[in-house]
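Note sheet for the following structure.
Showing subunit A:
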Amino acid sequence: MRQTILLGLEQAYSNLVHMIADFLPRFLVMLIIIVLGLVVAFVLKYILRAVLGLTKLDRVSEEAGASRLLRIAHLPSMTVLLSRSIFWVTWFGFILVGLSVLGVAGLQGQISRLLQFLPEVFVAILILFLGLMTANFLSRTALLAAVNAGYPSPRILSWSIRFVIWILAISMTLEELGVARQTVISAFSIIFGALMLALAIAFGFGGQDLARKSLERYLGNTKKEKDKEPQPL
Partner candidate 1 sequence: MPPPFGDHVVGSFRILQFESEVSRALAEDTFLTDDLLRQLMGVGEVDLLVGIYSHSNTSTTSHTLRAIERSFQQHFTRQRAVIVNTCGGDKDEGNAAAAGLSNVAEKNVRLAESASLRTVHQVTGDFSAPPSAAMALRTILAAADLLRARACAVVSPATTNLTPDWIANLLRPICQENVDFVAPLYTRHKFQGLLARNLLYPMSRAIFGCRIRELYSDEWGFSGRLAAVCLSQDAWHEEPIWTRPEAWMAISALSSDFRYCQVFLGQKLQTTTGPGTDIVEVFRQTVGNLFWCLESHQSAWLDGERSEPGQTFGPDHELTSEASDLDRHRIFEMFRSGVTELEPILSSILDPETHAEIKSIVSLEESKFKFRSDLWVRTLYDFVASYHHAVINRDHLVQALVPLYRGVTFSFLVEHSDSSPAEMEAVSEGLCLEFERQKPYLREKWKAKVEVKS
Partner candidate 2 sequence: MARQTDNLWYKDAVIYQLHVRTFCDSNADGIGDFTGLTQRLDYLKDLGITAIWLLPFYPSPLRDDGYDITDYVSVHPSYGSLEDFQTFLTAAHNRGIRVIIEMVLNHTSDQHPWFKEARSSRENPKRDWYVWSQTDTRYEGVRIIFVDTETSNWAWDPVSKSYYWHRFFSHQPDLNFDNPAVLEALWEVMKFWLNLGVDGFRFDAIPYLVEREGTPCENLPETHAIIRDLRKRLDLAYPGRMLLAEANNWPVDIRAYFGDGDEFHAAFHFPLMPRMFMSVKLEDRKPIIDILEQTPEIPNNCQWCIFLRNHDELTLEMVNDIERDYMYDEYAVDTTMRINRGIRRRLAPMMDNDRRRIELLNGLLMSMPGTPIVYYGDEIGMGDNIYLGDRNGVRTPMQWNGETNAGFSTADPERLYSPVISNAVYGSQVINVDSQKRSEHSLLRWMKSLIRLRNSFQVFGRGSIRFLDPSNHRVLAYVRQFGEETVLVVNNLSSSAQAVELDVRRFKGYIPIEMFGRNLFPRLGDLPYLLTLGPYQFYWFQLRRI
């Protein structure tokens, strides 16, 4: 019996040593890949930062209104953000590759699914970001136009436009991510359709006269209102 126990222990010890001997190289490779990835990520980050600095991306971003969004979200400037993003994306990619080298059962499948999901995440982030930027730009455009034209409640108009575009951007983002896709599409369609129907009813039936008078006033008064202001040139 003592021999059997000793044999069993010997066997177990031998298996463990073999497992470690088998796992350790892969672990070391994983570490090397991760460290290498870190270096590559740093290099890419600084190269990108230099290139974006030359293209004055921050200035363009300021003009487009994207920088403001970033500040609201307590994010750094566009150049820094992009360079940091490329750093993390690169390093994360290397980490995933390193993990896949470990050969852990089931892990590779998850990593593979994650890698497939990543592009959709990026697109979704991009859609959301562009949507927010567009909302910002168009709402400001509408605000300025309404203010300078003397329309009542310009901020309501501005916020309405911003809200609609936000809804659209968020819906598109969620759809891209595949989150409750059917629900999101249906909800958006209902809300948007209802809004349009309401406007149609308001102007088409309930507010015919008002609509007509508004139009007449707009078309008639525009010139008169212009005449009441001194010619600038």
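Please note the rule applied: contacts are C-beta pairs under 8 Å (C-beta built on N, C-alpha and C of every residue); 3 or more make two chains touch, one makes a residue touch a chain; residues count from 1.
As a selection rule, all candidates are chains of the complex that A comes from, given by their letters.
All values derive from a computational prediction rather than experimental measurement.
Interface record for this complex: partner of subunit A among candidates 1 or 2 is 1, by the touch criterion. Those residues of subunit A lying in contact with candidate 1 across their complex are 59, 62-65, 67-68, 71-72, 137, 140-141, 143-145, 147-150, 154-155, 225-233.
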